[in-house]
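Below: one structure, written as C-alpha cells.
Just one protein chain is left out here, and the rest sit where they should.
Note that the chains take the letters A, B and C in the order they are written out, and that residue 1 is the start of every chain.
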Amino acid sequence: MSTAPGVNDFALKLANVNGTGSASANGLLMQSIFRMGVPVSGKNLFPSNIQGLPTWYEIRVNGAGHTARSLEYHLMVAMNAQTYAQDVASVASGGYVLYDSSWPLDDDLIREDVNYLGVPLAAMCREHFTKNRERILMKNVAYAGALVALLDIDLDIVSTLLAETFAKNEALRESNQRALRLGYDVARENFPCPLPFRVEARGENQDSILVDGNTAIALGCLYAGATVVGWYPITPATAVMDNFIALCKRYRRVEVAPGEWENNYCVIQAEDEIAAIGMVLGASWAGARAFTSTAGPGISLMNELLGLAYYTEIPAVVVDVQRVGPSTGMPTRTQQGDLLACAYASHGDTRHIIVIPADPHEAFEFAVAAFDLAERFQTPVFVLSDLDIGMNDWIVPSLTWDDSFVPNRGRVLHDEDLANMREFFRYAHEDDDHVTARTLPGSDEKGAYFIRGSGHDRFGRYTEESGAYLQVVDRLRAKHASAAHHVPAPLEVRRPGSRVGLVTMGSCDRAVREAIELLAEQGVDCDYLRVRAFPFADSIRDFVDSHESCFVIEQNRDAQLKSLLTVELSLTPASMTSILDYGGFPLSASTVVEAVLAHQEVH
Amino acid sequence: MSTAPGVNDFALKLANVNGTGSASANGLLMQSIFRMGVPVSGKNLFPSNIQGLPTWYEIRVNGAGHTARSLEYHLMVAMNAQTYAQDVASVASGGYVLYDSSWPLDDDLIREDVNYLGVPLAAMCREHFTKNRERILMKNVAYAGALVALLDIDLDIVSTLLAETFAKNEALRESNQRALRLGYDVARENFPCPLPFRVEARGENQDSILVDGNTAIALGCLYAGATVVGWYPITPATAVMDNFIALCKRYRRVEVAPGEWENNYCVIQAEDEIAAIGMVLGASWAGARAFTSTAGPGISLMNELLGLAYYTEIPAVVVDVQRVGPSTGMPTRTQQGDLLACAYASHGDTRHIIVIPADPHEAFEFAVAAFDLAERFQTPVFVLSDLDIGMNDWIVPSLTWDDSFVPNRGRVLHDEDLANMREFFRYAHEDDDHVTARTLPGSDEKGAYFIRGSGHDRFGRYTEESGAYLQVVDRLRAKHASAAHHVPAPLEVRRPGSRVGLVTMGSCDRAVREAIELLAEQGVDCDYLRVRAFPFADSIRDFVDSHESCFVIEQNRDAQLKSLLTVELSLTPASMTSILDYGGFPLSASTVVEAVLAHQEVH
Amino acid sequence: MPSIAKPRIPLAPLAHNDLGLTIRDYEGAMSTLCAGCGHDSVTAAISLAFFELSIRPRDIAKLSGIGCSSKTPTYFINGAHGFNSAHGRMAAIATGAIAAQRGLHYIGVSGDGDSLSIGLGHLSHAIRRNVDMTYIIENNGVYGLTKGQVSPSADVGSRPKKGDPNVVPPIDPMELGLALGATFLARGFSGDKDQLVPLIKAAVAHRGFALLDVISPCVSFNDHEGSTKSYRFFREHEVHEIETDFVPQRAEIRSKISSDSARAVTMHDGSVMYFRALPEGYNPTDRVSVEAYLAERKAMGEVPTGLLFLREGAPDLHDMSGTVSRPLADLDLADLCPGNDALQRLQESFR
Partner (left out) sequence: MPSIAKPRIPLAPLAHNDLGLTIRDYEGAMSTLCAGCGHDSVTAAISLAFFELSIRPRDIAKLSGIGCSSKTPTYFINGAHGFNSAHGRMAAIATGAIAAQRGLHYIGVSGDGDSLSIGLGHLSHAIRRNVDMTYIIENNGVYGLTKGQVSPSADVGSRPKKGDPNVVPPIDPMELGLALGATFLARGFSGDKDQLVPLIKAAVAHRGFALLDVISPCVSFNDHEGSTKSYRFFREHEVHEIETDFVPQRAEIRSKISSDSARAVTMHDGSVMYFRALPEGYNPTDRVSVEAYLAERKAMGEVPTGLLFLREGAPDLHDMSGTVSRPLADLDLADLCPGNDALQRLQESFR
C-alpha cells in the first residue's frame, strides 16, 4: 500500500535520545504545521526511562485529514547513533535521512535507495554556543530549522511560536531563534529546498485546537465540578493530575481576604491506588464530585473497592489511561487491554459503566458525562482512555461549554425532602432507571443510614436472607441495563450498499475511518460503528446483524470488545471477525485494510 | 413437587442460636446416620457472627443417594424463639415441629396442619445439670436424643460416637451420654416413636467418608508437597489453613535431634492478601510448591500480582472458597460468583487456569492436580471451591493415594542441565505446550536471569519492541490454550435419546443429577455435562451443539459460566438457557426441575 | 433470643445535654456481639462522650472497616451517617470524606487486625496527613470475626484459641504513632469507662488525627483453658466440637485504673494485664521523654493508659491543602466551573 508522498501528504520520523530536549523541537514543528492550517498529527513513542534511551517522534501531514499513525516514513531525522541501523532501514524507498554529519556515517548504514542529508549539527552548535547545556539543546532546534527549510514550513510561524514559548526568557529566546536560523540556512545552502513533499498552508484548523487527552480530561473534570481527588502517580495517567492541579490553581482559587487565597478543591496524592479510590468513595459518599486517574495496575489494585462502590451504590469516576499490559508491561506504549478488567471489575457479580472516548475532544465531553452518569446511577464510571489519546497532541474541534449546563447530581434527598417523608430507606422506592434516593452525611437524622458492603436489604439494613439480598442485586442489574439508554450512543457512519461493517472503539477511530476510505478505493464499501460506552446500546446488535460480515477492530490480544459484545448483546461470535493490533503503537489504517482484504480474499 | 417423606427419605431442619453449641449435636446426628450406612447430607446455614444470631442446620436423609439440599422440611427443631415464626412456617404440611416446651408457644405459632412435639429441654437440663455452661450445652444433646428416638437412629452408634468424641474427658462424656438418654427417653415416653419417616440401617457408606472440602483441599496440598503458604484469614477459606497447619503438625515434623522437632513447611499468616499471594510468588519463584487460600475479596486484592505471575510465568496455586458477593456480601453464604474474576484476573490480556471441583473428593484430587498444572504451565492455577463444598460435610468415596505418584514439576533446569547448554534464555525454546524452561535461584550463574513484570523478550531481557513483546504474549495465549488438554476433562453422563443438555459446574453437581432423575420421571430426558476446568475442552462445544436445548445451571446472577463458554468456545449465546440460583444457599433439584419444565412449556 | 440475653448497652440515667437530648439519642441498633465483648463497652463510652459533648447526631459521621469492632458503629448514634467499608480501608475512605465535607465530627472505629495488618499503610498515612478525626482501635490482640487468629498487636507468647502461641513481635500503635509524627495519642481500656469517656472527648476535641488505642478483650477467642490445637478430623482431641461453636456468656471486665500504681486486671483467658495511668507531671508534649517512659513501662510489663502524647496546632489535612472553609461537597457548579469564556480564552494556548 505504498503511496508516493506529496504536498501535504507525507510522514516523518525523528529518532532521538530521551532526556536531551528533543520533544520541544519536535512539538514545535508539529505545532507550526498546525498553525499553517494543515491537518497533522504527532505521535511520541518514548521509553519508560528518564534519560539516555531511544525515543521517537512521528509527524504525519495529511491534507485529507487522515491523522492516524502512518507506517511509511518519507523522512527520517536520525539523531540517535544507537538506533541508526533500524532507523535508516525504516525509511521508505526514495525517502530521506537527515543525520548529524559531525561524525561520518558507517558504511553499512548507506542505502542505495535513500537520500542522505548530512547536517553537522553538533559541530555547528559547538561553534555557535558556549554552554554545554545549550550545545545539547540547540542541536534539536537546529535540525528543526533544517526541516523548516526542507519542508517549506512557514519560518515566521515557527519564529513566532518560539517567541511565545520563551516570552519571558530573552536569552533562551535569542539562542533558540539563532539555532533555528542556523539549521534553516544550512539546509537552504546545501539541499534542494523544498523537498518534493512539503507543507502548503491551508485554512483548515481554524476551529480546531491541538491538545492531548490527559489535558482534555483534566479540563472535563474541572468543568464538571470535581472537587476531591485521590490519586497515585502512574504513567501514562500522571499528567491528568498535573493538568488538573494546574487548572485548579488557575481557576479554583478564591480570594477570601485581600491576598489570601483558598482552594475550591482538594487533591491528595495517596499512598497507593487502593487509598486513592478509597478517598474517592469517601468523598463521593460525603457528596462531592470526586475522581481518580490511573492505569492498568491501579485498576487491578482498586478491584475490591470498586466492588464496594458498586454494591453500596456510591458514585465514583475512574479515569483509566490504558498502557500495555499485562502486569507492569510497557508503561509508555498504548493498548486497549483493560476493557474487560473495567467492565466486570471486582469479585462476585459486578458490572460497571464505561465511557470510551476516541480523541481528546470526546475525552473532555465524556469526562463531564462520567460525573453525571456516576451520580445519576450511583455507581463507578470508568473513562477508558489510552496512552495514544492521553499523551499525544491531537487536532480536534475546539471545545465549547454550555453555560446553562445543569449537572445531574442524581437522586439526593436534602433536609427539605426528608421533612416531607415519613421514613427514609436507602435502597427502596426505585425510579424508572432502578435508582433509589440517597442522603448525604450531615443531613437530618431522619436521613441517616449505615452504608455497608455486606448483605443488605432494600432498607439498607444488614441481611443474610436470600429474598432481601436478591431484591437489591437484581435491581442493580436492572439499573446497569438502564444506563445503556443514558451513556454516549454508538456512532455510526453508513455508506450506501455496504455489506461489511467495521466495529471499533476509542483511539482506533481515525485509523479505521481512513481504512474505510482506502477500502472503498479498493471496491470494498464498509459501514462504521464506534462503540462509545458500556452497557451497550441495542443498536450495536442491529448493526452487526445487518451486515454480511463484521470486523471488530481493537488493540488487545484477547478480543475483549468482541467478547464483551458477544456476551452482553447475545451475539453469535461467528458473526464477527477480530482485527487485533496490540504491539503498543497507535493503530494505522494499513493494518486494518490489509486484514479486511486478506479476510475477503479467503471468503 | 412435594413428595411424602418415608423411610430413609426425609429432611429435617434445626433452628438454633449461634454460639450455643448446637453444631456439635447436629453433626452428631448426621454422622450417626452416616454410620448407619444411609446416604445423608448436612448443610450448615450460619450467620457471619460469633454469637447470638440465628443459625440453621439441615439434614437430608435419602436412601437413593440424593444429598443435594432439599427445600422441603418434614421436621423442624425450633430452638430459636427469634425465628419461631419463620421456622414453623417452613415445615411441610403434615410435618412436625419439635420445640422447647419449657415455655409455652405463642398461639399464632400454631398451625393446624403440623404436629407439635414439645420437649421441656431447658427445664430438664436445669434439673439434671448444675453448671450454667452444661445447662446450655446439654439442651442440644438432649434434643438430639429425642430425635434419635423419633427417627429411629441407632442409639448405640450415637453413644459410641459420643464416647469417641469425649474419649479424653470423662466428665463431659458422662454428661453428654446422660443428656442424650434424657432426650431419648422423654421422646419415647411422650411421642409415637418412630415417626412415619425414619432411618433404616443400610450398608451404603462402607467405602465412603464424611468430610468437608476445606479439609480435603488441605489434604490435597499436603499430599502434593506444598511447603510454603502465605495466607490471610477470611471466611469461608480460613479452615483450609487451619486444617493444613494441623495436618502439617501431624505429618510434616522431623525429629532432627532426640526430642527436637523441625518443620518441613512454613505457613505465614500475612498482613493482607496482597502479601499472601506475594509470598506465594516468591516461594514458587524460589522453587517451592506454594499456595494460598482466600475468598472473593482476596481475589480482588490479588489481581495485580496474579497478572505479574501470569506474565512472568511463575507457578501459584490459589484456592478460592467462594462466598456471596459483591463486596463483603454474605460471607457465610455460598455462591459461584468469582468465575469471571478468576478467569481473567488482572488488567491487560490475562487468562488463568481454573479447576472446579464438585465435592470434597474432587477437591482433594484437583488440589493435587493444581500444583502439577501450575508447575507444568508455570502460571497461577485457581482451585475454585465454594462455601457449600468447603464448610459442609459431604459423603464422598474414600480418598486414595497412589504411592508411585511422581509430581510434574514442569520444565526446570538444574546445574547438570545448564552445564550442557551454551546459554540459557528464560522464555526461549518452547515445548509443544508452549512452555519454556525456568531455572531456580541458587542455580549456576549460567542460569541466572532477571525476572520482570515489565515488557520482556524471549530471552528475558527488558524490551519495548512490538515484535519481541508479541512473541512472548502470543506464546502465553497458546500456552493457556494448550492447558485445555491437561486440565480435568468435563464429565458427561448421557441418557439415550436425550435432546436436552444440562451443563453445570462445581457444587451444583448433586442437585443437577437429582434433577435429571426427576425430569426423567416427568418424561424429559436430559444429558449431563459438568465443566471441571478452564480453559475449556472442545467437547463442551460438541455437547452444546448436539442438543436441541441446553441449560447452563450456575449459582451467580450474571451467568458467568454461560458467558465464559460463549466467548471461549465461540458458542451461540442463544444455544444455551441460563438457570441461575444465587440467593446464597446450596442448590436444590427442585429449582432446576421447575426451571427446565417452565422453559419446556413455553417452547 | 431465649438462650442468651444480650445486655443493652448500659446507659446513664436520662439526663439532658446542652442540646436537650438524652443518651437515648446517642444509641444505635442492638449489638450482635458476644455477651461480654469489650467492644460493647467502647460503644457505650462513645455514645456517652458525644452525649456529654452535646454534639448533634447529624453532625457526626462514623466509619469503620471490617471486623467485630468495625460492626460497632451500627450500635451507637443512629442519627449519624455511617459507613461500614472494607477491611483495612477506613482511614483512606475517611480521608476522602473529610476532604469533601469538613463540617462534621468524624469518628472511625477499627480493630487491631483492620488497622495494623491490612490497613497499616492507610492508617500510617492518615496520621501523617493529620486528618481531622478520632480513630479508635478496639484492640483485642486477635481477629475476632474470623475466629481468633493472632493479630499484629498480639504479644509474643500469647496463645490464640486455635494455633500456636504468637512469635512475631507486636506493633504498638502508640509507638508507631510517635514514629510517624502523630499529634494525639492516647490509650484506654474498655473496662474503665471513667477514663475512656474523657479520652474520647479529648480526641474529638483535638484538631487533627487523634489515635485512641483501647484495649478491649475478646471473650470468645481468649477463653480457652490449655491447649486446643487439635482439629476435627483427628479426634484425638477432647472437646473441640463444642469449643468451636459454643461461646460462653462472660461478664464484661471492669476495672478502674488509678493513677498511682499499676492495676492488675485479669482477662477472660486468665492472663493478667497491668494497666497504669500516667503519673502526675507526665509531659505528653515531649516526644523523647514519652518514648523513654513507654519503653520503661513496657519493660515492666505494664500498659500505660491516658493521654500519652499531644501536639496541638499542627496543620491538618485542610491546612496542608489550603481548602476553603466551606465544605467542598456544599459547593455548586456555579462556584466551580470557569464557564465558556474562560474555556475559549484558555484554548488560545492550544493553537
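Heads up, the rule we're going with is that a contact is a pair of C-beta atoms (placed from the backbone, for glycine too) under 8 Å apart; a residue touches a chain by one contact, two chains touch by 3 or more.
Given the structure is predicted, the values throughout are model-derived calculations rather than measurements.
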{"item": "Contact set of the excluded chain (shown chains only)", "value": "A, B, C"}
{"item": "Listed residues B:Leu399, B:Leu470, B:Ala489 or B:Leu597, member touching the removed chain", "value": "B:Leu399"}
{"item": "Options B:Asn140, B:Gln378, B:Asn392 or B:Ser443, residue touching the unrepresented chain", "value": "B:Ser443"}
{"item": "Sole contact to the chain not displayed, among A:Pro297, A:Pro490, A:Pro535 or A:Pro586", "value": "A:Pro297"}
{"item": "Residue among B:Ile136, B:Val199 or B:Ala288 that touches the chain left out of view", "value": "B:Ala288"}
{"item": "Option touching the unshown chain, where B:Met138, B:Ala270 or B:Leu564 are the choices", "value": "B:Ala270"}
{"item": "Where the unshown chain meets chain C, residue by residue", "value": "117-118, 120-121, 124-125, 128-130, 152, 167-169, 171-172, 175-176, 178-181, 233-235, 287-288, 291-292, 295-296, 315, 320-321, 346, 349-350"}
{"item": "On chain B, residues whose C-beta touches the chain left out of the figure", "value": "34-35, 205, 208-211, 219, 222-225, 227-228, 230, 251-252, 254, 256, 261-268, 270-272, 274-276, 278-288, 290, 304-305, 308, 398-403, 405-407, 439-445, 447-454, 462"}
{"item": "Those residues of chain A which, in the complete complex, touch the missing chain", "value": "17-24, 27, 48-53, 79-82, 100, 103, 122, 132-133, 136-137, 139, 164-169, 172, 211, 215, 232-235, 238, 242-243, 245-246, 249-250, 269, 271-273, 297, 327-328"}
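Basically, only the chains that are shown with their structure count from here on.
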{"item": "Centroid comparison with chain C (C-alpha atoms), farthest chain", "value": "A"}
{"item": "Whole-Å gap between the CA centroids of chain B and chain C", "value": "35"}
{"item": "Chain A residues counted as touching two or more neighbouring chains", "value": "304, 308, 452-454"}
{"item": "Residues of chain C whose C-beta touches two or more other chains", "value": "66, 86"}
